[in-house]
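Yeah, one chain of the complex is gone here, protein chain that is, but the others are all in their spots.
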Amino acid sequence: MTTSKLMDMTDAISRWVVDGCSVAIGANLETAIPFAAGHEIMRQEKRRLTLIGPISDILFDQIIGAGCVQRVQAAWVGNVITGVGYNFRRAVEQGQINVEDHSNLTISMALQAGAMGVSFLPSRTALGSDLFATNPGLKFVTCPFTSQKHAAIAAIVPDVAIVHVQRSDLFGNAHAWGNMGITREACLSSRNVILTAEEIVSTEMITRDPNRILTPGFKVSAVVHAPWGAHPSPMPGYYNRDHAVFLDYQTQSRTPELFASWMNQWVRSISSIHQYAETLGDAYLSRLSITHHDYSEPVDYGY
Amino acid sequence: MTTSKLMDMTDAISRWVVDGCSVAIGANLETAIPFAAGHEIMRQEKRRLTLIGPISDILFDQIIGAGCVQRVQAAWVGNVITGVGYNFRRAVEQGQINVEDHSNLTISMALQAGAMGVSFLPSRTALGSDLFATNPGLKFVTCPFTSQKHAAIAAIVPDVAIVHVQRSDLFGNAHAWGNMGITREACLSSRNVILTAEEIVSTEMITRDPNRILTPGFKVSAVVHAPWGAHPSPMPGYYNRDHAVFLDYQTQSRTPELFASWMNQWVRSISSIHQYAETLGDAYLSRLSITHHDYSEPVDYGY
Amino acid sequence: MDTDSVYTRSELMVAAASRQIADGEVVFVGMRLPLLGFLVAKSLRAPNAVGVYELGIIRDTVASEPILTMGDLPNLYRSQWLADTRDTMSLLQQGLVDVSFIGGAQVDRFGNLNTTLTGSSVNITTRLPGSGGACDLACLAHRHIIIMAHERRRFMPRVDYITSPGYGDGKGWRESVGLIRGGPSAVITTMGIFAFDHETCEMVLTSLHPGVTVEMVQEQTDWPVRISTELSQTPLPTHQELSTLRRFDPNGYWTGK
Partner (left out) sequence: MDTDSVYTRSELMVAAASRQIADGEVVFVGMRLPLLGFLVAKSLRAPNAVGVYELGIIRDTVASEPILTMGDLPNLYRSQWLADTRDTMSLLQQGLVDVSFIGGAQVDRFGNLNTTLTGSSVNITTRLPGSGGACDLACLAHRHIIIMAHERRRFMPRVDYITSPGYGDGKGWRESVGLIRGGPSAVITTMGIFAFDHETCEMVLTSLHPGVTVEMVQEQTDWPVRISTELSQTPLPTHQELSTLRRFDPNGYWTGK
């Protein structure tokens, strides 16, 4: 067995997210967004990051608002409930960040190309669109069999993928369930993977269901125990979306001053996900808990 | 809800496997090989089929021996325990079938291209090999970003994929587990899917674990109840490999006469998987059963 | 048809959207109003419709509880497949999706949609969230339906940026750029409903919402609006449509105004 990769969030972000690196985060689109990890990136005042994602949650908007970001390679940046991402809008309009526009399919293929170890993949999407004008990772390629024109999507290989999972062992063998978004290709394409997990469990519990394992453990560089680490997004098996946070964020991010105030309260004044959960309090959090449980039927991996 | 797709094997093969069509079968490489469905194809004396698969099990050799096949698009045809597939060898050497040679990666990409709806996919494999000489579905393509040479693999869209699963509902919503081989892309690329299943279960049991579902139910054309339907290959959760059958088959297929005798006994004289299992007998089959059970930990899909 | 006397414009639009879905169709369901349109259709007249969501979800039943967005857990519960985004996009690219719904910030008379930026890509006036899956849906579904607020600044002769291709600059354009199928089949706005002329691929007003006139539509459209010879009035939402819709949006978050 390899040695344990368990570390606290401070160490994981400090070690694997360095200034100027590229980070795939929020790859599940709307669920399991690694807010705790993102907030630690903001606290550590990382700079010149490239953020990579599909439809990205308000976490992108927050990290951009904190001044950590230089470039975005994503399909959509905003608030999945209310629409506009104000920090994103400001940063682009003021020329502070560059955006390479993707669609959900092209960003998925870019990471898939990285995961597969090819330098591009073809697709029939985006043809005729202006995504080609704002994304140098899109060109054209002709199929050698049909002579049909395809979009060619350049591989993206992030320096690190950050993924929030339900349960992991000490070595990065983890179970993930729910809609998967582009998480699998993000893990496989990235040079390093940080897993933040609701629970740390035994290897035995994980390997009793190897089809549910997210990615090979040897790809994982750090494992962080982060219960409530996806709040306010929904975490299948653990808690529902905290809609109020998304609705309130619309106002809280409308101006730089309001956002600074929000960040002081919810990021800078907080040292860890554990303190974050304490601040919210049990009574508050319990309202988000799963109340209508629905368990999968076990399957047998015996011999 | 749609109407039930449950039918018996005779009807499923009769309706969805027609002379001259292309059939992806045995896509799991060594496990869950749909022997019962393959034997029905042989009984119904289908002709001019194209068989599509990765490392293919002796089922390919059997269907070829029965004279059903005109073309093979596969990475490997033989006996995974003993090596040579004698019917395959004879048929090729006598010019009865054409083979388009694939590797496991190129056949996976060919079906993946079909599944993704693109006419080709690029890969770094097979370059410098003679697979290009025997497979018109392999050409070259230059990456528009890196100018690197890649192999271009033409999409394959089978008329039908035949897959043996652990459990399915009446509508083709099915759970599959174990190593997946190229089964997912076979299902997604094929125009029709026949599922043969160890058990027919409720939709509720299936949808309580939607991550374990093989392919969208609307892609499935027929569901067949076929307990022991993968014998003699191993079926995760149900039974182990029957090694003796693979060892004996080496001798039983060595000459056309020996193979005809084998086929009379195990295919022609048998009307269904149910009679096949009866013929083998409970005492025999029980020796293959799972004795060391190992159940997955349930997960919660509630809200 | 039975109708409620009181309904909102959004409710009318959702009801209209829901009628675009035929039974048995595979529907790529977008965010916001389309989500509700699919739920209403599925409940009332398309029980065998299948919903595909870009998060990696396929459902052939409606969500068990009201949801604000497709990632809310009741929309995952007892779904027909939880998979990867690329699995859902593969179904789309393969041609297995009949219809999709998308919204936009700007649209032009050939149904090109912009949700990325206003101004130009080198001199951005306003940055918008971007494509999400909209570009893919507009390129790859057999048809797509556009849902928009009808304002003159949004209905412009030529969009600043094509996020989601419509018919480009007219007939033959999609084929010429390499698109192998699809195109917008309808635009449902806050004022009426448009179809597209088969010959010219231009938007044609086919239906006015109650209380709206052709003049009012022209006033809010920055090109000369073509009017169908069979211009009709958009049917009011039925009582059943409204009660179904309100069951899925009980607090009127999406349709309350």
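For clarity, chains are labelled A, B and C in written order, and residue numbers in each chain start from 1.
Note that a residue touches a chain if its C-beta (ideal position, glycine included) is under 8 Å from a C-beta of that chain, and two chains touch if they have at least 3 such contacts.
The shown structure was predicted, so the numbers you read here are calculated from the model rather than taken from an experiment.
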**Message:** Checking the contacts here: which visible chains does the omitted one touch?
**Reply:** A, B
**Request:** Consider the whole complex, including the chain that is not shown, and state which of B:15, B:71 or B:124 touches that chain.
**Result:** B:124
**Complete:** Where B:6, B:24, B:37 or B:74 are the choices, the one touching the absent chain is B:74
**Request:** Specify the residue from the set B:85, B:114, B:137 or B:302 that touches the hidden chain.
**Result:** B:85
**Request:** Provide the residue numbers of subunit A that touch the chain removed from this figure.
**Result:** 1-2, 114-118, 173, 188, 204, 207-208, 210-211, 213, 215-219, 301-303
**Prompt:** Can you name the residues of subunit B that touch the chain not displayed here?
**Reply:** 28-31, 54-55, 74-78, 80-81, 83-85, 88-89, 92-93, 99, 101-106, 108-109, 112, 123-131, 133-134, 140, 148-151, 177-185, 233-234, 236, 240-241, 243, 290, 292, 294
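As a working rule, only the chains that are shown with their structure count from here on.
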**Asked** Counting only C-alpha atoms to place each centre, which chain is farthest from subunit B?
**Response** C
**Rounded Å distance, subunit B centre to subunit C centre (Cα mean)** = 40
**Item:** Approximate Å spacing (C-alpha centroids) for the pair subunit A, subunit B
**Value:** 36
**Prompt:** Multi-chain contacts in subunit C: which residues touch at least two other chains?
**Reply:** 64, 72-73, 76-78, 82-83, 86, 92-93, 140
**Item:** subunit B, residues touching no fewer than two other chains
**Value:** 116-118, 208, 211, 301-303
